[in-house]
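Yeah, one chain of the complex is gone here, protein chain that is, but the others are all in their spots.
Per-chain residue numbering starts at 1, and chain names A and B are given in the order in which the chains are listed.
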Amino acid sequence: MKMTSPLPPPGKEMGHYVSEAPFDVMSIEKISPEQEKIYLAPQWKLMWWKFRQHRIAVWCGVFLAILYATIFISEFLAPYNIQTRNVDHIYSPPQQVHLFHEGEFVGPFVYRQQYKLNMETLKREYTKDTSKVDKIRFFCTGDTYHWWGLVEMETHLFCPANGGELFLLGTDRLGRDMFSRIMGGARISLTIGLLGVMVSFVLGIVIGGMAGYYGGWVDMVVQRMIEVLQSLPSIPLWLALAAIMPVTWSPLVVYFGITVILGLLDWTGLARAVRSKLFSLREEDYVMAAQLMGAKPSRIISLHLVPGFMSHLIATATIAIPTMILGETALSFLGLGLRPPITSWGVLLIEAQNINVVALYPWLMLPVVPVVLVILAFNFLGDGLRDAADPYK
Amino acid sequence: MLRYIAWRITVMVPTLLMISALVFTIIELPPGDYFESYVAELQAQGENVDLKAIEALKVQYGFDKPPVERYFHWVWGMLHGDFGYSFEYELPVTDVVGDRLWLTMLVSFVTIIFTWLVAFPIGIYSATHQYSWGDYGLTFVGLLGLATPNFLLALVFLYLANLWFGTSIGHLMDAQYFNEPMSWAKAKSIMEHLIIPVIIIGTAGTAGMIRRIRANLLDELQKQYVITARAKGLHPFKALMKYPLRMSMNFFISDIGSILPAIISGAEITAIVLSLETTGPLLIRALQAQDMYLAGSFLMFLAGLSVIGVLISDFALALLDPRIRLQGAHTK
Partner (left out) sequence: MMRCLRLALLTMLLVLGVQTNAFAMTFEETPYFSDLVKAGKIDPVARRVPQQPRIIDLAKIGREPGVHGGKLRMLMGSKKDVRMMVYYGYSRLVGYDLNYKLQPDILASYEVEDGRIFTLHLRPGHRWSDGAPLTAEDFRFAFEDVMLNKKLARGGLPNSMLVNGKGPKFTVIDELTVRYEWDAPNPQFLPALAAPLPLYLTYPSTYMKQFHADFIGKQAAEALAKERKYKHWRAMFIRLGRQNRPENPDLPTLEPWFNTIAPPSEQFVFKRNPYFHRVDSNGRQLPYIDTVEMNISSPNLIPAKTGAGESDLQGRYVSFEDYTFLKQSEKRQGYNVLLWKSAVGSKVAIRPNLNFKDDAWRAVMQDARFRQALSLGIDRHEINMVTFFGLGKEVADSPLMQSPLFDEEYASAWASHDPVLANRLLDQVGLTKRDDDGTRLLPDGRRAELIIETAGESTVETDVLQLITDHWQALGLKVFTRATQRDIFRSRLKAGNTMMSVWSGLDNAIPQPSMSPEELAPSNDSQTQWPQWGLYGMTDGKSGTEPDLASARRLLSMWQEWQQSRDDETRERIWNDMLKLYTSEVFSIGTVNSTLQPIVVSKKLHNVPKEEVYSFQPGSYFGVFMVDTFWFQDGLGSD
């Protein structure tokens, strides 16, 4: 190509020349197909790869996913209904599952329990009768239940042998199977956290977003609101709010009321985080560019700003869920919120809250194990998500 | 800057007023009032209830006036240092809270120190050995305290401590020291009884602190100056402690807002279960009984501390981080 064309006369346009030679975009810097995958990967894929590095978080995620899936079939998975009473087996300790009986492989079974009342201490004593073998049945018929309140079913994953009982985690003071109760309680305990977090999520983003973006007096009002709410200790506030819930509400409505209350008081932390993030991001050039291009504030907030820290928000949310679960147990302790006959892990723990259980019937404290596991799982998951979402690593 | 300080202080006043209105509404909201429950309680004990005497009591404390009037009366009193009268204890509020305050602060301070002592090493180790098994393990231990419901833990600890060590159950000291003046024996008893509440309340707080130390430290350790320092031959420990750690202490400042009131009244549930003589159970009981002035004035006190704390932390943050523009939306 030669630059030999003369300059055009003054006032006339310059000549315009476009080379027609083929041009390879990658000719300057060659990248391999693997590298291409990385550089052109969308944001969520990047997050996922980062997340996978945090192995524990992944396992926790799987664990939680399984747990939430079991909610749908909790009656099927449990050998008894949560209210099934067995007055002949009150306060019976957990039964051990054996595989070998007198040296022979028999399959999973439990030994039958003999009941005796110690007349001096009035304690119910249970001894294993090693002659009676109660084989555990699988995919069997047991207590009838209504699946999601609709279909009447009878099948359980596993049940006790006919004429025998199967108390994997013992029974409580009305002879109800603890394993079934814990499984049944999961439904309420796990979902109450989710709903509460959703409420606080929405509130936090909307209010925090407005404060962060507009600033000025909007920000001031919101800040004062947050201050007001945060300066009151949470437990008294819960107390007061729960005390005004009418007693005649059905348990389900009470349950929703509790989730709303828990969520209403928790949005402030999220709002503050959103607000401060927006404060710093607001100054970024791409925001200015969008503003110059005429984008509306709502579009800027939702399309440009929020995705920038959505991952951070999700991570915060997963850590807020355990607070809700613990909050539910705290409310039950104070005598508010969920009460028997509703079954949740909080209610089960409250019933175990006395010296008799600690000293004599410790298996009634087992609901604390799923609570701890779920909270740990959510925490690790949240840690992993947050690390993965952080663009600076 | 000075203008900002003056502005925030002026704004504090309406905030506190708003809080006081909120507190008053919250306490008045549940149906009934203290006198109703008082009457009911007397009747439960078989006492002859002199309804007219109760009416007279109500008039005496201004309960025959409309709520709005009572509210102003209360706020006016507080501005003069008169925190009102507790019906349940039949004493001025300040007398009721008095003794418990220093015990509460003792418990809180020891707990905070315990939390720092536990969280710091774990957080630093976690940050410097990210994703190792040590990291996971220690974080797990730290989280355990957070995850377990305190009330159950409290009861189990109490029982075991009594079974193994003979510690008397509950309270902050042995029964014989209750009304005795301070002495070495009494102090020793208090220390012995502090162990359980501090462990239970403290472990709940360590998880959050570990996480924050870890996150902040990780941020700092990425920075250029750390690499420069190491390149120049600074000892790794010094490179860790002298600069990055100090920079990541930012979050302490933003925490002041919430720590201040928590020192005065925190961990209500654990305190109730352990029967501690702190202000937490006092507040809860006052709310349940609708003991208006005790609950309201104490809540206002806590709220006031919180607002002041937030103010302090915002100032400090603004001083340290110029990124946070304070003048409102950026106009161009």
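As a working rule, contacts are C-beta pairs under 8 Å (C-beta built on N, C-alpha and C of every residue); 3 or more make two chains touch, one makes a residue touch a chain.
On a predicted model such as this, the values are computed, not experimentally measured, just so you know.
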| item | value |
| --- | --- |
| Where the missing chain touches chain B, by residue | 30-32, 36-37, 40, 43-48, 50-53, 55-56, 60, 89-92, 95-96, 99, 155, 158-159, 162, 168-171, 175, 178-179, 272-275, 277, 281, 288-290 |
| Residues from chain A at the interface with the omitted partner, ascending | 83, 85, 87, 90, 117, 120-123, 173-175, 243, 247-248, 250, 335, 339-341, 351, 353-356, 358-360 |
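We adopt the following convention: only the chains that are shown with their structure count from here on.
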| item | value |
| --- | --- |
| Geometric centre distance via CA averages, chain B-chain A, whole Å | 27 |
| Contact set on chain B toward chain A in their complex | 11, 14-15, 18-19, 22-23, 26-27, 29-31, 131, 136, 139-140, 143-144, 146-149, 151-152, 155-156, 159, 207, 211, 219, 222, 257-258, 261, 265-266, 268-269, 273, 283-284, 287-288, 295, 299, 302-307, 310, 323-325, 328-330, 332 |
| Sites on chain A touched by chain B in the complex | 53-54, 56, 213-216, 219-220, 224, 227-228, 230-233, 235-237, 239-241, 243-244, 276, 279-280, 282-283, 288, 291, 322, 326, 329-330, 333-334, 349, 352-355, 358-359, 365, 368, 371-372, 375-376, 379-380, 383, 392-393 |
